[in-house]
Each structure stands twice: as structure tokens, then as C-alpha cells.
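Data first, discussion second: the structure below is written as C-alpha cells.
Every protein chain except one is present and positioned as in the full complex.
Lettered A, B, C, D, E, F and G in written order, each chain numbered from 1.
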Amino acid sequence: MSEVALDDIDRGILFLLQNDARNITIAEIAEGVNVAASTVRNRIEDMEENGVIEGYSPKIDYEKANYPLHVLFVCSASANEREKLAAGILDQHGVVDVREMLTSKRNIYVEVVATDTRDLTEITNEFTSIGFSIESSEIITNHYTRPWAEFEFEEAEN
Amino acid sequence: MSEVALDDIDRGILFLLQNDARNITIAEIAEGVNVAASTVRNRIEDMEENGVIEGYSPKIDYEKANYPLHVLFVCSASANEREKLAAGILDQHGVVDVREMLTSKRNIYVEVVATDTRDLTEITNEFTSIGFSIESSEIITNHYTRPWAEFEFEEAEN
Amino acid sequence: MSEVALDDIDRGILFLLQNDARNITIAEIAEGVNVAASTVRNRIEDMEENGVIEGYSPKIDYEKANYPLHVLFVCSASANEREKLAAGILDQHGVVDVREMLTSKRNIYVEVVATDTRDLTEITNEFTSIGFSIESSEIITNHYTRPWAEFEFEEAEN
Amino acid sequence: MSEVALDDIDRGILFLLQNDARNITIAEIAEGVNVAASTVRNRIEDMEENGVIEGYSPKIDYEKANYPLHVLFVCSASANEREKLAAGILDQHGVVDVREMLTSKRNIYVEVVATDTRDLTEITNEFTSIGFSIESSEIITNHYTRPWAEFEFEEAEN
Amino acid sequence: MSEVALDDIDRGILFLLQNDARNITIAEIAEGVNVAASTVRNRIEDMEENGVIEGYSPKIDYEKANYPLHVLFVCSASANEREKLAAGILDQHGVVDVREMLTSKRNIYVEVVATDTRDLTEITNEFTSIGFSIESSEIITNHYTRPWAEFEFEEAEN
Amino acid sequence: MSEVALDDIDRGILFLLQNDARNITIAEIAEGVNVAASTVRNRIEDMEENGVIEGYSPKIDYEKANYPLHVLFVCSASANEREKLAAGILDQHGVVDVREMLTSKRNIYVEVVATDTRDLTEITNEFTSIGFSIESSEIITNHYTRPWAEFEFEEAEN
Amino acid sequence: MSEVALDDIDRGILFLLQNDARNITIAEIAEGVNVAASTVRNRIEDMEENGVIEGYSPKIDYEKANYPLHVLFVCSASANEREKLAAGILDQHGVVDVREMLTSKRNIYVEVVATDTRDLTEITNEFTSIGFSIESSEIITNHYTRPWAEFEFEEAEN
Partner (left out) sequence: MSEVALDDIDRGILFLLQNDARNITIAEIAEGVNVAASTVRNRIEDMEENGVIEGYSPKIDYEKANYPLHVLFVCSASANEREKLAAGILDQHGVVDVREMLTSKRNIYVEVVATDTRDLTEITNEFTSIGFSIESSEIITNHYTRPWAEFEFEEAEN
């Protein structure tokens, strides 16, 4: 299996990065998890190389950025094309997030932001033209994420 | 309305941050969108203040981090409690992402990572004890995101 | 039964009114269905009185009128309250059309126009606070009506 | 975008027309929204030209007009043909209203009035012969509309 | 178990009765299944007494009898009341046939004939007032039955 | 329309026939609805000829007749073949009743009686071989019918 | 019919075997059901030969055996291939149990044990490549069986 053994230091680093991946310094992380800065640097490099960390991105409030519509489309793609289509759909206008599910139907969940119904219609026309069947649409009103408590670093007392 | 008017420079900055929010420097962004570094710094501060940028986080491959199970639970919460419960569920063990929908049923989508079925059972027991009804579970096999093409900066030629 | 016996002249009048209820004159209708103007006037009065004609209204393109979102909510209301709630929901902000169905669930279809997701959220909060359960939402992309061919007046040749 | 900026006067005119599009005079509207008759005339012409007002029609109680059955058919049409079929279905016997939805299934809602089951059977045979799949039928018991409160003109006091 | 052992003669008698329960004579049945008239008389009495034959009824075409609407309602009644309600619903106006299913939901299928939508509305109001939830309605277009081939008498050749 | 105008006498005759179509005599019916025997005879002939009465049959308790399984299959047949298949399915082993619905899916309801699971499997194999898709199966526990109260003859007192 | 008439002794033997099919001796069973050991031996042989007993197997707790995921897949296979596919699927990696249902959809229930999501993905890819459509997945948390009370031997007293 391609899994990686993370220890408490790795998890503590991930937790602090989840708080503010852009502005926190190596030194601050080192202080937070109580190891040397060089260790933090190595651990981050390792996690980037083995793929535990896939990248860093800003969390954007699309509604504030003038995309008043945030919709989740549950789509079906045929089993053999599913993986290819799921990856490719990211290039489509309006798509911000794609999840692939295990079943043969309702197996691709696509999150879309749009300006109005006309914009949504164009986006969904593109979906169906590449072979997706749109099973249902759900209007998203809120989206929450958080630094993950499981990763929080708790130093052993002594 | 609380929407913010973004221009091409703002969008270009967002696009570059989506590529690597941690390691790209202000100078590199400034070069990418062809303005002064101080402008980039101001624009980012503005977008952080008005909430277009809600934060910065690493994208983590939980399966690689020893959580072999990635499941989407579609839950129902009563209309009056929905928003409170949706926000609160983030504190639960195993929860990494929560979306709130407009309908009265199947209105909270919770993404969970877990180690095994026993772990999942504990997590879902917590869900039902706080008042969620779990309508269905879907096993997630892949998750894709990308810097968003709509934000890509294309300099006017001259 | 409270049904009304309409003849070809009544139907012909209805058809012409469906074409342009505001601007067509009594004289033009009279010419169209080949009777005296006074007959047209009487027939319209009769149909208004017995309720075949419930009123006259402009057909509005809400999207053009700055309401970019047009959504159909399928709601459930308890059987005893259904009729009262269906009539009352018309007073709610954003509601343009309400249909009541025969079943005990999914028995009220409400059409709503809104400016953005935030607006929709407020509207649906009002729905649930008066006792509706929102079963599903469907985004409407087009709406078509037409003068009704069944009513078209075809003069007997002689 | 093809949206039109409406002001309070436009909205006030729409509201009064929704009350009685056939019988209200320009003068009465002018009095209602407190502007000159010529202004009302111009505004209405503008809204007819830019498509905010698509037409004027009587609201007919089909049950009173001897069509005792009022049924909503939820149909599916293939994505590429949906728009063409939705527009074309209006020509079919019995059809009074067609709505087109964003999804790939259950994407056309057709309202039909009919005299009896035999009549309904003929109508639905026509549907399936042009390529619609009828997913479900719902019997409509009531239909409500109203002049739209959002458009009500409220004169600034002074 | 309360089952009854039927032989070929019993089944042959049932088959002939299914053809025309009103007009066929004992003598004709006796000839058809090749036994004495007294045997036929005894067998019929036995089957009436042990409940294999529950009665005799005309098959009525309700649409021809001025009930243009023939609708199947799938209802839910709570498990403890199901049997009592299913039997009692027969007294309701418009009900012609009731079937009880094994599940806890969608467990009572009621066939109704009605004159128009208003009539249907009254009937379904009665349903909900006695505690049924109407899950869905299906419009019936045709109903077929036949003498049952399994019962056909085939005399042993000799 | 092919409907027939029934009067109170016709309905009264139907009601008495529903009580016991086999054993009630013309004289008893005549007494029940207070007309001459010849009138009863003529009315019954008329209703048989115009199809209001389609036939007379015994109501059989199949479970008592050694068919311990009574199952309702909800099937789908393609729109163009529906009517032909619905009529033809009556010839299949085990089928006792067929209803045809207005929709494109779940449009044929077939009632089957069978001896055991093996028997049911054979029956359903026949269904699928002629082109039915079996959408769901429901086990029927009770079936109720009754002389229809709407038809009950109530003589005007004088 | 291929059914076998079991008596109380047969059922008593089955009950004791259900308790511990591996370790109980013929002598212990003989004592339990109060017959000679040779009778027990003959009865077991008979039940093995006529297929009432299809085999003996350990009940395995797969989660304890390092397969942390236990999932039920509800699949559809076309009616003509269903039986062949259902039998063949047992050879697939991860499959521990297959049930075949009477309907045309959702007609094969497959129980799978797996190590992680990647393992599940491979297994389900095999399913779809042989022609199964995976309708839904359910995560199993517990599985209970027991010696069957109906088979318990209760000796007639004295």
C-alpha cells in the first residue's frame, strides 16, 4: 500500500498549516511542535514528495467574488469513462471541485459557481455534451472547513 | 448586497495563489499580473478583509495519511437547527468538510475520513446523537480541484 | 357541478384574449369570431362573472427584470393545512406561482424568483417557518405558454 | 448580460398591470405611480420591447371551462433535444404550460388539461411518440397567482 | 393451514364460472367438466362454504358508467391500524378496490373512480382525515382480467 | 364520448348484482329497485351491450385454493408496446389481473398467484422474456371489494 | 416439487449442527435428539444427499481477519444474464456472499470485504467490467446469525 506513516510531529505541522498555510513561518511551526526548524523543513518536504500534501490554496468565498450561485450537480458517467471524465471536467467553465464516487450511477459530484441561470444553463450544456447525465442539482448555501482536530499537536508533558 | 467588485488583477492574484498559496512570493505574483508589489500586497489585504479570501490551507491526501476510508454522508437536520448543527459538526471526530443545502431533507453533506468500519460507526453514532439523520453514505474514490481558469490573468497585449 | 357550458364563440374570444389581452379591442374580437360587439361584451362579462376568466395579467420575464434565479420548490404540507398554507404562501417574498397537488407529500409546488443564493436562503427560511418541508429544488431555465389551440375559432364555412 | 434595470416606476406599473391588465387605463396607472401618462406609455413600450413584458393573457379556470382534469406531467427528454422538444410540445393537444429544468432527467414539466382518462391517454401517447418519457403524473387541485408584492409601488412620502 | 385441496373438477368449475358466473347453468357446467349436476352443485357449495369462492360480481367498466377518472392511490397507514383502516376504507365514497401490502409504508393500494378533480379532492380529503398518507397517485388507463388458464379443465383422454 | 347515461334504476341493478351476481333472480332485482321484471331484463341487456357490464365472475380466494403467494409486480414496458403487452400478459402462467398506467415507467401492474419461490421465478422469467422490466415486487396480504355504495338504490319515499 | 419432508428428528439434528457443526459428535447429537447414533448418521447423509444440507463452514469475522471494510453492493444485471453473472461473481476478488433477487433492477446483492478504498475501487471495477451496474453501496457494521429456533428439538415428554 502507498500509505505513509505519519507521526505526531507531522500531524502537528499539518494542523498549523491548516490554520494559515500562507503566512505561518517555518520558525513558528517549529516552535509550535517543539522541534528544530530544519526538522520542520524536512518533514514538509517529505510530505510534499510522498503526496500527503498535494498543494496549498486560498479558500475563496465565491459568492463574495460575484458568483452568487453555488450549485452541486450529482452526475452519472459510464463506469469505464468515469475516471477520465471526472478529471477532465475540471477544465469546464464554472467548475471548482469534483468528487468521484464508487457506484455506477450518481457517481460524480461537481461543484459549480455561476453568475445566473443563463450561465448555469451553458455550464450544464457542456456537461451533457461530454457525456454526463445530470441526475439532480442542489443549491449550496454554506460551506465549512476547519483545521482538523485529529492533527492537533499535543506536547507530552514532562 | 455584500458582494465585492473584483477586477482582473484581483482575479489574477487569486489564480496564482491557487497554484501555490504557500511558496509563491509577493514579487512573483506582482510579475505575474504585471503590477507593483505594493499593489499585490494591498489587493491581498483587501480580499482577506472583505472575506473573498477566507484563509489558506494545504490540500491533504487523507488516504496517504493513513485514513483509508473517505465517505460522504448525506444527512438531514431540521430546518431551524440546520445552520447551527452544520457549523457544529466540524468539531466532530473524523469530519473534514461540511456543506449545507437549501432543502429541508438531505440538507447537510458531511465528508468524513476514517480508519475502518469501527471508526466510521463511532463517528456516525456521534452524528445521530446530536440530531442528524443519515440518509445515505457514498464512498469517495477521488477528489479533484484546480486553480480556477476563470481567474487566470491574461494581460492585454499592446 | 359548477362547470359552465362554453360554445365556440366563448372559446374563440378566449383564444384572441390569450393573444393579447391588453390591446385587442372588443371590435377586433367581434370581427375575429364573427358576432356583434355587444355579444362579445356580454360573453366576456359572463365568463368573468362565472369565473372562467379569473383575471388578466402581463407575462413577465423575471430574469430580464433582474431576478436571475428562477426556482421550483416541491414542498410538503400536512393534509389539513395544505389548502390554507398554499393560498397564504403567495404573500411570501419572492413567490410568483403556487400549485397544489392531490397527494399527502410533495403536494405544493412553489415557483420563486430571487436575486442570489442569500435571497433564496431567506425565502426558504420563511417557507420552513410557516410549516413547509422543502422536498427538492429544481432550477427553471425556460417557461413557455401559448394561446391555446383548442380555443381557436374556426368559422363554419358556408 | 441581457438584464434590464427597472426602477420603482417600472415595478409599480407591472404591479398595477398584474391586477387587471385588460381594463386598467394608462391614466389610472399614471395616477397610481404618480407620473405623467406619457411616461407610463413610454415605460410600458420599453418593457414590451426589451422583453420584460412578454405579453398579456387572461387567467383561465380550465375546470370551469369543462376540462375537469388538470395534470402535471414530469417528463424526461434527452439533453440535446430538450429545448427543441420543450418549445414544440406547446402545439400538442391539451398542453397549457411547459417548464424546462436544468437536469438531464425529469427536465420538462408539462401542464395538461383534459376531459377524461381517454383524452389524457391520447395526449400522453403524443408525448411519447415525439420522444418524451413520462416519469410521473400529479393531479393539480388548485393554482394560485397574485400581483407580485415586490413590484408594489410605494410613493416616497414628503 | 386453512388451505383447501382442490381437484381438477373444482378447478374446471371455477374456470367456467369465470367465463360467465351469472348465466351458465349447473347443467352446462356439469357437461363442461364431465360429472353429474349434483356433483357440480355440491362442489360449488363446498367452495362457497370453505371460502375459495368469496362471492360473484359483475365486472363494471366505470368509465362507461360516467366515472371518467380511474385512479390508483398508494397510501401508507401505520402498521397497527393498517388492517382495520384497509377494511374500513371500502365504505368511503368512490372506492372500488383495496389491497393491503406487507411493508410499513406504501402498504395500502386503493382504487378510486371519480367524476372530476373536485370529486377526487373530496375523496382524498376523506382518506387523510381517517389517517392515510397518500404517497402517490397513478391514473389507470386499462384493466384486464380473464378466466384463469390454470383452472381450465382438460379431460383425461381415454 | 362513449359514455352511457345511467339512471338510478341502472345503478340499483348494478348494486344488487354486486351483492351476488350468480344467485339473485330477475324477480328479486325487480323488487329491489321497484320496477317490472321486464324492465330489469332490458336494462341488464343494455348494460351488457354497451359495455358497462363486461362480464360476471366469482371472486376467488387464491390462497385458499393452494396458491399461498400473492404478489403485485410493478413493471415497465416501452410506450409503444405497452398496450399490446399488457393485454398479452394475461395469457402468462400465474397472472390474474393486469392494470395499465399512464406513465412511461412503472406503467403495468401485474397481480400474480404462485405456489412458491421457484414458481415465481419461472413466472418472472416469462415476463422479462417478453420485454417487461420488473421494477418492484410487493407481497399482497389482503384484498377487499364491496358492492359499491354509490350504486345503492334509494327509493324516493312518498 | 423438490421439497423434502423433514421430521422433528431431522430438524433437531440441524439445530445441534448449527450450534457447532465442527466439534459435535454423532453420539452427542444422538443423545440430544434421543435416537440411535446410526439413525443420526443416516439422517445427516440423507440431508446431505437431497441438498437440505449444502455444506459446513466456519463463520469468519472478516474485520478481525484484517479486512476492515465490509460493504454490501446492490447491483443490477440484465434479466437474461442475471443467474450466470450472480454465480460467476463469486470468483471475484473480495466477494464473500451473493444473493439474487426476483426483480429486473437491483437484483444482485453482493457482500464484499476489503482492506481500503483503493481495494474497493479495484473490486468494483471488476464488477462493472463484467456487466454489473452498481446501484448503491451500504457499509455493514454488524452481522448476526443463530441456530434457528424453529429447528430446536423438543422431546415429547414421557
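Simple rule for what comes next: a residue touches a chain if its C-beta (ideal position, glycine included) is under 8 Å from a C-beta of that chain, and two chains touch if they have at least 3 such contacts.
Bear in mind that the values here come from a model prediction, so they are computed numbers and not experimental data.
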For the chain omitted from this view, which of the shown chains does it touch? B, E, F, G
Touch residues of subunit G, complete complex, unshown partner: 2-6, 14, 17-23, 50-61, 63-66, 68, 72, 83, 86-87, 90-91, 93-94, 96-103, 106, 109, 138-150
Across the whole complex, list the residues on subunit B that are touched by the chain not included here. 115-118, 120-121, 124-125, 128-129, 132-137
For subunit F, residues in touch with the removed chain: 63, 68-71, 115-118, 120-121, 136-141
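Note that only the chains that are shown with their structure count from here on.
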Which chains make contact with subunit C and with subunit G at once? A, B
Gap in Å, rounded to a whole number, between the CA centres of subunit G and subunit F: 42
Report the inter-chain centroid distance for subunit B and subunit E in whole angstrom, where each centroid is the mean of the CA atoms. 59
Multi-chain contact sites of subunit E, meaning residues that touch two or more partners: 63, 68, 115-118, 120-121, 136-141
When you check every pair of chains, which ones turn out to touch? A-B, A-C, A-D, A-G, B-C, B-G, C-D, C-E, D-E, D-F, E-F, F-G
